[in-house]
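The structure is given below, and queries will be raised subsequently.
In this view, the complex is presented without one of its protein chains, the others remaining in place.
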Amino acid sequence: MIVQSEQVSLKHLLTVEALSDQEVMGLIHRGNAFKKGAIWLPRKKQYFAANLFFENSTRTHKSFEIAEKKLGIDVIDFAAAASSVQKGESLYDTVLTMSAIGVDCVVVRHEDENYYDQLIQSPSIQCSVINGGDGSGQHPTQCLLDLMTVYEEFGTFEGLNVAIIGDITHSRVAKSNMQMLKRLGANVYFSGPRQWYDPTFEVYGTYYPIDELISQMDVLMMLRVQHERHDPDESFSKQEYHNKFGLTIERAKKMKQNAIIMHPAPVNRDVEIADSLVEGIQSRIVSQMSNGVYVRMAILEAILQGKS
Amino acid sequence: MIVQSEQVSLKHLLTVEALSDQEVMGLIHRGNAFKKGAIWLPRKKQYFAANLFFENSTRTHKSFEIAEKKLGIDVIDFAAAASSVQKGESLYDTVLTMSAIGVDCVVVRHEDENYYDQLIQSPSIQCSVINGGDGSGQHPTQCLLDLMTVYEEFGTFEGLNVAIIGDITHSRVAKSNMQMLKRLGANVYFSGPRQWYDPTFEVYGTYYPIDELISQMDVLMMLRVQHERHDPDESFSKQEYHNKFGLTIERAKKMKQNAIIMHPAPVNRDVEIADSLVEGIQSRIVSQMSNGVYVRMAILEAILQGKS
Partner (left out) sequence: MIVQSEQVSLKHLLTVEALSDQEVMGLIHRGNAFKKGAIWLPRKKQYFAANLFFENSTRTHKSFEIAEKKLGIDVIDFAAAASSVQKGESLYDTVLTMSAIGVDCVVVRHEDENYYDQLIQSPSIQCSVINGGDGSGQHPTQCLLDLMTVYEEFGTFEGLNVAIIGDITHSRVAKSNMQMLKRLGANVYFSGPRQWYDPTFEVYGTYYPIDELISQMDVLMMLRVQHERHDPDESFSKQEYHNKFGLTIERAKKMKQNAIIMHPAPVNRDVEIADSLVEGIQSRIVSQMSNGVYVRMAILEAILQGKS
């Protein structure tokens, strides 16, 4: 499958599945161009973005901030804990305020799945919405940076063997990744604890124990054990998890020579991945973080394009 | 009364009552000019503003931040919870620090009434102070954006009937609004719970039950029920408040056709105002928020004028 990229223009970015293959490839190519030093053409007006993170975040929040500042967008900081949210103001009224005071684009991370439905249907809210994570729902910019990182490595998705391993049911990005990778031509496999695997995933790939997969994969996507979203009784000891489902040093030795290790981070070192592998030669975890800035520049550009 | 506007220059903005009518009109006209695209003439130096909000705020805080960034002022962020205030540093010493490190203007919201007296009397503090709200005292920029919104709608204050309805005694802006509206020629009326009305207000207007006022008013200024400032025993159920004192859908039908609804926000929907009216055709609540940015640009300009 050869996909032509195109100049992408978006009103919002809520889910990655709603993008066409052409739009996905367009954003990846544009992200790559930004990585190589492309600049956004002179803007006709001053733009404002506000990053509304209602859940803790370092990487997504800060990489949006850098992406915005690299594009010359003025960033309005928002701390939920010091805002009128503390007086009971809703997300809707917070975004309405941002729109009214002239914010062009809000990046929102919120604990409610599909929080964005109400925002984009409001005739009073003018600003675009980029989904920075909704509950256990979606995390489209993480998916796009993962796709950019795979594409940057192999130049294609066609025929690649990609394993998604770990806490799949609680991961915002795993569900998007399995769908998009299959759509773009990759073969998807799953591993990890059986209770974090759902039979509905079989549409996209097949479950195997990690030791049966390790030597065949081009990409190992290790997922974070999200302690904060689990009941204590379904949790493992760190050592136990690492031995049964993690990327140990022994397992890493069986990887294909040009295979890569990915993880959305923050990594629980020595749980999902052995500490010494995290920044090792086959790891692309640092690249994922860098690429996150560039693909978010592409997304912001696609959104502001229509506003200039 | 015809008031000439003038180029306004201010050292501080602490209360709106201290402004002359000419200064008020000058700020309103300049706010309007900014709304229509006026730009601030090239500045001779780099300016710094710091927004010191010791009480939660979204709208006032963020609209100052946008106003500052639209004027090209560099904004120093301040989070009281992560500052030396936690080590017991006083407001005075915090502002002294801001002045010493080169901040030209501080916007302060603080729970102490008249907190600013000590700041403006200090020979060591060089920076200008804009009052973003002092306890139950003043909120001059909210008053100015309200005046700008009324003037934008009607082109005059002379002879307008304006009702201020609700939690008047706890409102920082109601007391300024009643004085300034009367000074500028409007007729002021009051309504809402009797226990939140004070006989001293009679200098500025007369109290009536809302149903006697509704069909005569040009402007309905609904005030927020400030749950956070009330004793539990003086509070109403939401439904009870709405039925007795709020702008219900039935009452709104009796409004003059060109009358407008205002509210400082955040609105308690279905308490002060029926949900569907908040963003309805007669509401100017979204305009108030937009105008807040422009009138604050006018204020900041008037303050930095003297420093260039």
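For reference, chains read A and B in written order, and residue numbers begin at 1 within each chain.
One rule holds for everything that comes next: a residue touches a chain if its C-beta (ideal position, glycine included) is under 8 Å from a C-beta of that chain, and two chains touch if they have at least 3 such contacts.
None of the values given here were measured: they were computed from a predicted structure.
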Looking at the full complex, which residue from A:125, A:252, A:274 or A:293 touches the chain that isn't shown here? A:293
Option from A:56, A:121, A:237 or A:258 whose C-beta touches the chain left out: A:56
So which of A:11, A:69 or A:254 would be touching the chain we can't see? A:69
Which residue, B:101, B:120 or B:203, contacts the hidden chain when the whole complex is considered? B:101
Which parts of subunit A face the unshown chain closely enough to count as touching? 53, 56-59, 61-63, 65-66, 69-70, 77, 79-81, 227-228, 265-268, 279, 286-287, 289-290, 292-293
Per the touch rule stated above, subunit B touches the missing chain via residues 46, 48, 50, 74, 76-79, 81-89, 93-94, 96-98, 100-103, 122-124
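Please note the rule applied: only the chains that are shown with their structure count from here on.
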Chain centre separation (subunit A, subunit B; CA means) in Å: 40
